[in-house]
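Structure incoming, see below.
Presenting chain A:
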Amino acid sequence: MTTATYHAPASLSEALGLLAAHPGAQVLAGGTDLIVQVRAGRAAPSAFIDIKTIAGLTGVRRSGEGFAIGAATPCTALLKDAALCAAWPGVVEAANLIGSVQVRNRATMGGNLCNASPAADSVPALIAAGATCLIAGPQGEREVAVTDLPQGPGRVALQPGELIVELRLPARPMGGGDAYLRGIPRSEMDIAVAGAGVALVLGADGLCTAARVALGAVAPTALLVPEAGAALVGTRIDDAALTRMAAAAQAACKPIDDKRGTAVYRIHMAGVLARRAALIARDRAENNA
Partner candidate 1 sequence: MARVLLTPAVLAEFPGAAETGAVEAVNLFQLVRELDARFPCMGPWCDARAAFAVDGVSAPDWSQRLGPDSEVLIITRIAGG
Partner candidate 2 sequence: MNDMSAPPYKVVGTRPVRPDGVDKVTGKAVFGPDFAASGMLHGAVLRSPHPHARIRAIDTSKAAALPGVRAVVTGADFPTLESLTMALGESSGDVLDIARNCMALDKALYEGHAVAAVAATSTLIAREALQLIAVDYEVLPHVIGIEEAMAADAPVLHDTLFTKGLDATPDKPSNVATRFVMANGDVESALAGAAAVASGRFTTAPVHQGYIEPHACVASVNADGQTQIWASSQGAFMIRSLTATILGMPISDIRVTPLEIGGGFGGKTTVYLEPVAVLLSRKCGLPVRLVMTRDEVFRASGPAPGSVVDLRIGADKDGKLVAADIEFRNSAGAFPGSSVHATAMCSLACYRIANFRVTGWDVVSNMPSSAAYRAPGAPPVVFAVESALDEIAMQLGLDPIDLRLRNAVRPGDPGPMGMPHGPVALVECLEAAKAHPHWTAPLAPRHGRGVAAGFWPNYGGQSTATVSVAEDGTITVVTGSPDIGGSRASMAMMAAEVLGLPYEAVRCIVADTASIGFSMVTGGSRTTFATGKAVVEASEAVVATLRARAAAIWGIEDDAVTWQGGAAQAAGQEPLTIKAIAAKAGQSAGGTIAAEATVNPLDYAAGLAVHICDTEVDPETRQVRVARYTAVQDVGRAIHPSYVEGQMQGGAVQGIGWALNEGYVHDAGGRVANAGFLDYRMPVASDLPMIDTVMIEVPNPAHPFGVKGVGEAPIVPPLGAVANAVSRAAGVRLRDLPMSPDRVHAAIAAKG
């Protein structure tokens, strides 16, 4: 019988060495996706490289004016960082919609990103917020925008031997606000039928100066929709602007019919959720002006 090996490296370099030595290895953070997949026979790694034991990969720290979130930081830990919650409430809320409390005590945003489900809740929020991730690998370190990482269901733009070290969020701009909403048939413990993350900035005159709109579960990967953001810029996020934004969001959708909902409904929901998220983000931005 073949049995996977388990490794708990103490350092990033040790982890990278293990990854290089075990071509079939997978990185284990919270394990809330990976372990389930292994038990169901959908994944069979030759080795588990547990990154929770690496100093510095767990926890939130200030990075200049922004934030660096270790790849092994569980979602519920984000709630304990008051500065992060104040700056990027949409990101923290998105991460804390995943699964149940018990799942979120283990699950990480890095894992949510690497699992590359089109319906991952934290990913549209991170994309809207303009997050990047720091990747380490055999060739050294590189920083990639979160929006560029997902390549399709279950596929991310990581090279062999690479792992995500941390997620980086910029400082919240003056007058900035963000929000993430998802649609699920139940009230919790479900997978998004559609999701929308919005981050925007209001100028001193109340006009929107920048906006990013990202959608989940409506295409093979989470989508950044520049046309939707552009529809808000220069407006007071009024009804007409929201309608144009929602229409642009819906136009970008390329969903499928599946067990979680129909394509028609997903497109409908993308507009509804983007609009509602934009209104929450606007309210937050007004409070931050």
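With respect to how the candidates were assembled, all candidates are chains of the complex that A comes from, given by their letters.
Observations, loosely collected:
The rule is short, and it goes like this: a residue touches a chain if its C-beta (ideal position, glycine included) is under 8 Å from a C-beta of that chain, and two chains touch if they have at least 3 such contacts; residues count from 1.
A quick note: this is a predicted structure, and the numbers were derived from the prediction, not measured.
Of the numbered options 1 or 2, all belong to the same complex as chain A, but only candidate 2 touches it. Interface of chain A with candidate 2 (complex): residues 1, 3, 40, 183, 185-191, 193, 258-262, 264-265, 268-269, 272-273, 276.
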